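With one protein chain removed, the remaining protein chains of the complex are shown where they sit.
Naming follows writing order (A and B), and every chain is counted from residue 1.
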Amino acid sequence: MSLTATSFDWVRDLVRKESAIVLQPGKEYLVEARLLPMARQMGLTDVTKLVETVRVRPDADNTRRIVEALTTNETSWFRDGDPFTALTSTVLPSLLSARGANERLQIWSAASSSGQEPYTIAMLLDDALPNATSRVSITATDLSREMVQRTRAGRFSQLEVNRGLPAPMLVRHFTRAGNEWEVSANLRRMVNASECNLAAPLPRMGPFDVVYLRNVLIYFDLPTKQSILRRVRDLMRPDGWLFLGAAETTLGVDDSWERVVIGRSSAYRPLKGA
Amino acid sequence: MRALVIDDSRAMRRIVSGILIGLGYEVRDAGHGREGLDVLDEGWKPHLLCVDWNMPVMDGLQFVSAVRSNPAWRSVTIMMVTSESEHTQIVRALAAGAHEYVIKPFTADAIRDKLALLGLLPEEVPAGVPVPLRSSEQEVAL
Partner (left out) sequence: MTTMDTGERRRSSDVRPVITDLIDGATVLSIAEEAWIALVGEDEILVPIPGEPPVDIVSSWVDIVGPWTGSVVLTTGRGTAEELSRALLREAAPEVLEHEDVEDAFGEIANVVGGNVKAALPGPSGLSLPQVGNAPVVRNPVDVCRVDVVWRGEPVSISVQGALPPLPVPSPTRENEVPL
C-alpha cells in the first residue's frame, strides 16, 4: 500500500516538530523511500504500517530514527572549495593577528553530517599552523546521532574519500582500516563531535571565531532561519566569521550581519551594535 | 580542453571518456602506457592524462615516469584512475609525478570534484547542452 495522506502529514508534523525540517507536499515519495528500510527492519510491509505502529505506541527511539531518516546528509570534502580557501587565505591570518599567541581558536561546524566538513577544516589548519592540535578546537554538531557517531569514528569509505579530497591530503592524514580510510588520531583530537538540534535552544558553547553553517538553512522556513541565525550569533565572537552554503544568505533573512566578499565566496560577520 | 584516457579495459575507457566528454572535454584514448606515449609523440597536446595503473606492455607508473622525464610535457596534469588503492602505492604515484588519484570504483561526481580541485573543469559547456547554474549562482528561495 502506498503512503496515505494522513500518514504523510503525521511524518511531516513529527519531522517539523523535532528538527524544523520542512517537507513540502509532494515529497511523499521521499518519505516512502527513506522510511521503507526501517519498516522492513521492523518486519513491517510498508511505511503506512510503520507510521501506525509508532503512532499507537510512541517510542523515543523510533521517533528519532524516523526524523534521522529524513535528514539529507549529502556532503563532500572541500565542498564548493572557496569557503575553505577563504579560511586559510583571509580568516586565519586576520584571527591570528587579533588573538594572543596562547588563545585557542574555536571553530564550529554546525551541521557536520558524516564529518567531511570538520575534518576538512582540521586538515587545513593542521597544515597552516605548526601547533594546530593545541591551538585549535573544532566543535562538530549534527542533529543525527548516526552522523555524530560517524564523525567521531572518523572513518570514510572509498567512495567518500574519492569525493573532493586531494590525494596528497589523503595520504598525509589517513590510513587504511580494512575497506575504509581512517583519519589520523591527531586530527580526531582536534574535532569534538556531539548531537545538537539547531532549531532548539543551543547548549552553552563557544564563543566561536568561525562558524560553518552550510547547506542546512535551506531545509527550514524563514522564522526558523531567523532564530537560528540569531542563536548562532550569540555564540560567536564579535569579530567572528560565518560561512553559509552556496545557496544560502543572511540577506533578507536577518539584517544583523555584514556580508564580506572573499575571493569567489562570501562570509558574514556580526554587525556592530545590531 | 583535451584529455587522454589510458586504460587497458575498453569498458573503463568508454566510461571515463564519457564522463569527460560530458564535462566538455575532447578525448582520445589508449590501451596501455606505450600507446599513450605514441599519442603524445604525435604532437597532440592534452591538458589532462587519466591513467590506469595495471596495464600490459607499459604500466601506469612507468608511463607517468616517462612523461615526467620529458620537459615537453611538463605542464600536463596527471590523474591516476585505478583500483590500485594501497596507501604506499598512492604515495609512489604522487612521488612519480601524478597530481591526483581517483580510486576505482568511482562515480562521475568524483571525477568532476577532482577536476574542480585541479582547476580543470572546462568553463564552456559544448553547444547544445543547457548551461547549468553554478551552485553559487543559484537563486535563493526565501
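Convention: a residue touches a chain if its C-beta (ideal position, glycine included) is under 8 Å from a C-beta of that chain, and two chains touch if they have at least 3 such contacts.
Everything numeric in this text was worked out from a predicted model, so none of it was measured.
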| item | value |
| --- | --- |
| Identified contact with the non-displayed chain, of A:6, A:41, A:157 or A:186 | A:157 |
| Hidden partner chain, residues of chain B it touches | 8-12, 14-15, 18, 54-56, 82-89, 103-107 |
| Chain A residues touching the omitted chain (full complex) | 157-159, 176, 178-179 |
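Rule of thumb we're sticking to: only the chains that are shown with their structure count from here on.
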| item | value |
| --- | --- |
| Centre-of-Cα separation between chain B and chain A, whole angstrom | 31 |
| Sites on chain A touched by chain B in the complex | 76-78, 80-82, 158-159, 161-164, 166-168, 170-171, 174-176, 222, 246-249, 252-253, 264-265 |
| Parts of chain B lying in touch with chain A, wherever the complex brings them together | 85-87, 90-91, 94, 98-103, 105-107, 109-110, 113-114, 116-117, 135-136, 138, 140, 142 |
